[in-house]
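Left out: one protein chain. Kept in place: all the others.
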Amino acid sequence: MGFAASVPGPHLPVQEVAQWEPVLPGLIILLPLLGFVVNGVLALRSAARSSAALRSGTEWDPFAGPARPRTHTLPTWVGPGVMFVAFVLALWNFAGMYGAELHDPVVVRYWTWIVTGNLQIDAAIQLDQLSMIMMLVVTGVGFLIHVFSVGYMKDDTGYPRYFAYLNLFVFFMLVLVMGAGYAMMFIGWEGVGLCSYLLIGYWFTDREKSDAGKKAFIVNRIGDLGFLLAMFLLFQAFGTLDFGPVFEGAEGRLAAGGATVTAITLLLMLGAAGKSAQVPLHVWLPDAMAGPTPVSALIHAATMVTAGVYMVARSSVLYALAPTSQAVVAGVGVLTALLAATIALQQHDIKKVLAYSTVSQLGFMFLGAGVGAFTAAIFHLMTHAFFKALLFLGAGAVIHAMHHALHRADSHEDAQDMRNMGGLKDRMRITWVVMWVATLAIAGIWPLAGFFSKDEIIWYTAAWAGAPSNPFGTLYTVYWLVALVTAMLTAFYMTRLMVMTFHGESRVERNARPHLHEAPRVMWVPLAILAVLSVFGGWVNVPEPLAESFLGLFGALPMSEWLHHWLEPVTHDAAAIQTAALGEPAYGAPLVGGGEFAWALASTLAAAVVVLAALRALGGRKYVAAARDTAAPGGLRGILANKWYFDEVFDAGIVRPVLAASRWCWKVVDAVLIDGFVNFVGNFTRLAGWTVSLFQTGQANTYAFVLTLGVLLVLGAAVFL
Amino acid sequence: MTEILFVLFAVVALGGAFGVVLSRTPVASLLFMVATLASVAGIYVLFEAHFLAAIQVLVYAGAIMVLFLFVIMLLNLGHDYRADLKYGLWSLLALVVAGLTAGVLGQAFWGASDTGFRGDGAAVAAALDAAVREQGAAGVIAEPLFTDYVVAFELMGLLLLVAIVAAVVLAKPKT
Partner (left out) sequence: MLAYALLLSAALFVIGTLGVIVRRNAIIIFLSIELQLNAVNLAFVALSRYTGIEGQLFVFFVMTVAAAEAAVGLAIIISIFRHYKTVNVDRFNLLKW
């Protein structure tokens, strides 16, 4: 890349800077865009045919014509194909970067996008360790989900449109994670929001689903406002929005703990809360389950919703300078984790449970980012992408099977309600196994991925709570306790999901039972790959205290602490600032003491106990099918089933007042004042015109008279004035 | 002597003007008009504009007024004795406006004296008189007409031509 220009990154005590030229990094971004264009054209053609058929009174059946399965058409190859090539390219670059032991980010500038005043924004991408991890997750998990979608969406009339949106989403997501400045990040940020909206409302003929899309978009706009304001403040403080100069100059230009950096980080957090569904802006994510299930897996679990975590980790230097903001971030995260986990206890829709689980896990990530454990947050982001994508895709396989079976049996029961499932394990062996893997991973059972990542976040919370000069030590202790409780809740509600779906008696409609079948290969192969990743994905960052113990197989696990070292060039500055401000983190948990090993062992044992207890307690329980389960739960269960009444409070506190104000503006301001004024102007003009038209009698005498009057006035003015 | 003649002409001109406006029959109006025009021609003479006085009598009082008379007789308007003077509020308004206009004009003209306008009145008048003696009454007008104002003069000829063509076309009965 001849036009590649390197911008100095954080200063590290390294003499030699390894040279590394990225391999076609722009192509990684452009490939999904290419896929979008191709699939988009196909989608438009299909839509044109469909509407032409509609006009001529016949119905166009996209599956008619040559007996060729849907899966053998062009989008099948273009959609996942571009993802595969992009993933291979990302791997190639990863290998190059790995070998080069890169210390400074590599910035590739393509062209100057905006120059106005002293603001210059380049279309530039930044390749460093953090964006590389994100690229791998986005393209890798994205590719698997694209493949899964081939099977899941093959009967849908909007097949090419679906892949067009999905490719477009990946394009914007890559812009988000590869952009070399806040402006580029914002482009991707808005773009993924758009694609999220399009895909939630993918079945737009259903009013409820298109409304869910709108809700997601509008709630995201609130967060975007924070992001924008933060960018304005950043520009005011630094005169640029590029990552390099901002992070380099942050320590010099912004007073540690000062108002400016606190405001910037809090506003950024508002943006992150909107995108990553944190309290109180989390309400859109459960509704977003209206979209196709692979979309939920890709956008609302693995990638887009983690953009907020990525942004906080990216801005780690700024957050390290603002301990108050960190406490807020961690507080929001842990509160979200707890609330979402409690709500998940009482949901019956399998996707809703997973949605709240996602919100809860995102809360954990924010907790990690908030306490300064940026590596742990990114680590959890990565493992979560594996096992949550797996869970969603597994749920997709279940829903797919349920839907087909119920459809065959002409039943109108809800294919997503777990009360209508049960006993699926005999008919869907593979799905059952991989879902259990994911469940144990998210529950934090050793040695699966979730154990290492979640435990690290919880441990860092405890460790920083004991830092000598941490002003929020007590608060961090509370966070830690809540996080522990939430981790146990996670194990419980996930086991509940598994029990209700796969175990016990079958509550599926009797006629539909014979039609239940395992997902096709194109769907279960991605599941299997993700299951493998869910098992081994955590081994890339086994903490040192654990690595040498039996939890780390006495050092036999490869790549201990690898991610930590890999991300060190990115997080180094933030860690240094934080340590300087708060002191070294403690090596024992607050209140009771105990080292990382002890707590890790305790937490995994506790999680295992919870899983087994839940299996025992819930396994014997009789569930009633959804149609007959009409009794509304009361008390705390009712509150949880109603999601802590967030939607109701927002409806009463925000939506209704806004609607009332809008109605007032319509009825009073618009209809009376504005229309009245406009009508008055119109009527007055007509009246004036009518009055003046009286002079136009058509008679020469009158004209002469008026003319003379005018002459008199002019003459009088000339003579007397 | 000049003053007496001026007063005489002025009185006749004003009387004629009133007659034009107030007469019931068009022919009477026309004759009053001729009287006015003749009186104004007399005043022209008093101002040493002999050529214009002659034109006034020849073209205006002679040709144009006769043209009017022809039209009146052609259309046989003489027998239309219906009052075509507007009375009532309308004429009152007209009087008020006309009176005010007269007042404004009078206010503007009253103070006009020999030096109230551009140039030295006596000197200009003397130069004019000298030119008339030298070039004759027609020559005084003709000389600038064919030199400085020749374009305007030619355009006037064109205007007259157009007017005549237009008059012929308009007056011709439609067949």
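Going by the order they are written in, the chains are A and B; count residues from 1 in each one.
Criterion: a residue touches a chain if its C-beta (ideal position, glycine included) is under 8 Å from a C-beta of that chain, and two chains touch if they have at least 3 such contacts.
Here the structure is a predicted model, which means the values were calculated and not measured.
Seen from subunit B, the chain kept out of the figure touches residues 2-3, 6, 10, 13-14, 17-18, 20-21, 23, 26, 29-30, 33, 36-37, 40, 43-44, 46-49, 51-52, 55-56, 59-60, 63-64, 67-68, 71-72, 74-75, 77, 80, 84-86, 90-91, 94-95, 97-99, 101-102, 105-106, 109-114, 116-119, 121, 124-125, 128, 131, 140-141, 144-145, 149, 152, 156, 159-160, 162-164, 166-171, 173. Along subunit A, the points of touch with the absent chain fall at residues 693, 696-701, 704-705, 708.
Just so it is clear, only the chains that are shown with their structure count from here on.
As a whole-number value, the distance joining the C-alpha centres of subunit A and subunit B reads 95 Å.
Residues 701, 705, 708-709, 711-712, 715-716, 718-720 of subunit A are the ones touching subunit B in the complex.
By the touch criterion given at the top, residues 86, 90, 93-94, 97-98, 100-101, 104-105, 107-108 of subunit B touch subunit A in their complex.
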